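Yeah, one chain of the complex is gone here, protein chain that is, but the others are all in their spots.
== chain A ==
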Amino acid sequence: MPSTRPSTSSKEERAMAASSSRAKLLKSSYQLVVNNFVAVAAVALAASVLRAAWPVSIADLLGWLHAQRPVHVLTAAILTAAVAKLVRARRQREVYLVEYGCFRPRPCFRAPFATCREHVHLLPFLVDEDDIAWGMRLLERSGLGEETCVPYAYHYLPPDSSIAASRDEAELVIFASVDDVLARSGVNPAEIDVVIVNCSIFTPTPVFADMVVRRYGLRADVRSVNLSGMGCSAGLVSVGLARNILQSAPKGTHVLVVSTEILSSQYYVGKERSMLLPNCLFRMGAASMILSNSAERARFRLGRVARTIAAARDAGYRCVFQQEDGEGVTGIRLSEDLVATASQTLKRNIVTFGPLVLPFSEKLLVALSLLKRMLLSGRAKVRLYRPDFRTAFEHFCIHAGGRGVIDEVQGGLGLSDEDVEASRMTLHRFGNTSSSSVLYELAYIEAKGRIRKGDRVWMISFGAGFEANSVAWECVKPASDADGPWADCIHRYPVQVPEGIKGIFT
């Protein structure tokens, strides 16, 4: 952090820079050697074999082959072929992201701070000046900008929380994002075999998945799944579900995944501060993805997926909890220890995910530090080596849940400010759009033109349940245009987000 670095003379600075560049060189050469150990060993072995048995002509080999009994040769061939076939069939099918699209709200949905303040003053339930001051302070420090958008229903006085308003919002955001993804990918609606929609807080009958089927006239044998109540990480849960379905489905199956949060019905009109938080943080948004198990038209290849559920612990289960307050008004209570629970669950998730994705060099360092700790147990406190995830990923999409959690993840993983830029800017421009936020972040990175072929992206999200999800992607084809949700504002980003006081979600 620039603010914490002590001021030093230029000489010391130069010396430090030199030593740090030496350390960097040492580290990168270490990684190069360790990670390519197998290749190095194979080359050495091949060289030694060639040297030992060099004067071997093709004719000699053929003669040796002739000497064998044909039955033996055939049997060997059959066995090899069968084993190869077995290995190929057992290998799980690769899953690809064909394309994704996000809802881009029109400026008329904007909720600048001034409007929020005015609305709060005009609403009859929040008369306490203290509460209003608290809410505004929270909003200003939350990391949200002046351009975030809320549904029409919130612009009414009092807010319209009817089912009809929610349905309008759902049609607006979901269809816009699906239209976008269909247009960009060129996939015909008739090609879609599975629809997965996730929305945590609101579930009408017929449900969003049915709305998508109706609007796009999907086939009668389409399999629809609608996930409810699964929190902000449901977007990646849907990706995991789509992956499971695609791995056992015939080749060429297309899955449409829609992640959204429909807010209209959930404007909390009570006085409890812990339940007022969601009003300040959540903003409208939706994102759609088309996943497939054929590489045709694919833009990203899905890598490892890890899911951790901490609901077995009561603290985890209750830390984001929908309930009525003392006066019977329904809302979502965010508990005090949310950041602590989130970081604990994330840690567990990373412990599962790390070994799957980290290069061997980092795993070796972790193992060595573990060994050291075991040997020195009791005598000295050994800090466990924190693996550098930047060796496994070029880009990071951390769920923009709030400034507090982004800070926590950044600190915990040792990421730079550039690594978390996408998350902070998404929070600033779109607010916490729940399960769709990670895709807005991917769109940010793409709009900035930073993704190249072969780049790896880590999406990490967490939410009610409590659960944390990690998904790895590898870019197959970078975007041909940057015409995503950021089209009209990317030139203004990154912006400087004013520092705030640390606290829950702020």
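By our rule, a contact is a pair of C-beta atoms (placed from the backbone, for glycine too) under 8 Å apart; a residue touches a chain by one contact, two chains touch by 3 or more; residues count from 1.
Following the convention adopted for this analysis, contacts and distances are computed from a predicted model.
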Name of the absent chain as recorded in UniProt (options "Transmembrane channel-like protein", "Complex I assembly factor ACAD9, mitochondrial", "3-ketoacyl-CoA synthase" or "Sodium/potassium-transporting ATPase subunit beta"): "3-ketoacyl-CoA synthase"
Contact with the hidden chain, among A:Asp130, A:Asp221 or A:Asp481, goes to A:Asp221
Hidden partner chain, touching residue among A:Pro107, A:Pro124, A:Gly328 or A:Pro498: A:Gly328
Who touches the missing chain here, A:Ala176, A:Met230 or A:Ala479? A:Met230
Could you tell which one of A:Ala41, A:Ile78 or A:Ala295 touches the chain left off the display? A:Ile78
In the whole complex, what residues of chain A lie against the chain that is missing from view? 70-71, 74, 77-78, 81-82, 85-86, 89-90, 92, 162-164, 200-201, 203-211, 213-214, 217-231, 237, 240-241, 244-245, 247-248, 307-314, 317, 320-324, 328, 330, 332, 348, 352, 464-467
